[in-house]
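So, chain A:
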Amino acid sequence: MLLVIASETQISVRIQDFGHFLGKVIFPIGIENRLISDESEVVLEEIRLLIEIRWHGRGGQGVVTASRLLAHAALLDGKYVQAFPEFGPERRGAPVIGYTRISDEPIMIHSHIYNPDIVVVVDPTVMSSVDVTEGLVEDGIVVANAEESPDSLKDRLGIERAKVYTVDAKRIALDILKRPIYNTAMLGALIKASPLVTLESISKVVMERFPGTIGEKNVAVIKRAYEEAKGIE
Partner candidate 1 sequence: MSESKPGWKSIPIAGILLEPGSAMKYKTGSWRAFRPVIDEEKCIGCFLCWIYCPDGAVIREEKSVKINYDYCKGCGICANECPAKAITMVEEKR
Partner candidate 2 sequence: MSKVLGLTGDGAVAYAVKQCNVDVVAAYPITPQTLIVEEFSEYVHNGEVHTEFVCVESEHSAMSACIGASLTGARVFTATASQGLALMHEMLYIASTLRCPIVMGVVNRTLSAPINIHCDHSDMMGSRDCGWIQVFVENAQEAYDWVIQAFRIAEDPDVLLPVAVNLDGFILSHSLEGVRVLDDEEAEKFVSTRKPVLTIDPDKPITVGAICFTDFYFETKRQHVDAMDNSPKTISKVNDEFAELTGRRYGFIDTYEMEDAEAAIICLGSTAGTAMAVAKSMRAKGKKVGVIKPWVYRPFPTEQIIKAVENLKALAVLDRACSVGAPYGPLCSDVIAALYREGIKLNLFNVIYGLGGRDIRPTDIEAIFNEALEVAKTGVIKEPLKFVGVRE
C-alpha cells in the first residue's frame, strides 16, 4: 500500500506491504509522475491509496457511528470504503474499537486492521488501559481527544515517528451539544489532520444521519473541532 502525505512543498510516499514498511519516496510537488528510480516506478504503477484508520473509544460513544460516517462521506467523494467494528462484549463504557478503510480502488481485504495509518482516540480515558498506538505505521497519525497539547501527548505516548493531533472534544461537545458525545468532534479533528474527505461531504452525511437541529449542531461541532485541532510532526 502507498501512503501519500502531502504538504505544500512536497509529497512523501510510503511504500508498505500490509504495514511492513518497505521504503519511502519524497519528491517535490509537480513531479509525481516522473519517479526517481525504475524500481519505484514498478510499484507505483498500481498506485492505490488505501488508508486504514482505527478508532478507539468506549461503548455508547458513537465510535462505530463515527467510523461509518467517515466511510459514508468518502463514498460521496467517490472512494471505496469499509467500516466495521471489532466486536467484543458490547457494553456501555467498555473499550471498543472501530475500523475504516478508504481506498481509490475496490477493497478486497477483509481482515482487521493491524497496522493503521491513522489512529483516532475518541475517549481520552481509554489511553490509560489500551495501547492505542499499537501497530501504528511509521510516520502515522494519532488524533486524540485530549486537553493537553500535541507535544505533551506525543511525549506521554512515547512515540517518535508520528504526527500527533489533539483537540479538546469534550469542551466543544459540552459547549454545543450540551452532552459528552465526542465522535463528531473527532471527525472534524481527523479531517484537519488528514484531508481524507471534504468538510462538505462529512457535513452532508451528518445531516442525513441526524436530520434537523441535532445534525446542525453536530456540523457546528465538526467545524469547530476542525479549526481548533492542533498538530505537530
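General remarks:
Everything that follows uses one rule, which is that a residue touches a chain if its C-beta (ideal position, glycine included) is under 8 Å from a C-beta of that chain, and two chains touch if they have at least 3 such contacts; residues count from 1.
The candidates were selected such that all candidates are chains of the complex that A comes from, given by their letters.
Owing to the predicted nature of the structure, the values given are computational and were not obtained by experimental measurement.
By the touch criterion defined above, chain A in this complex contacts candidate 2 out of 1 or 2. On chain A, the positions that touch candidate 2 within their shared complex are 17-18, 42-43, 46, 68, 71-72, 75, 80-85, 87, 107-112, 114.
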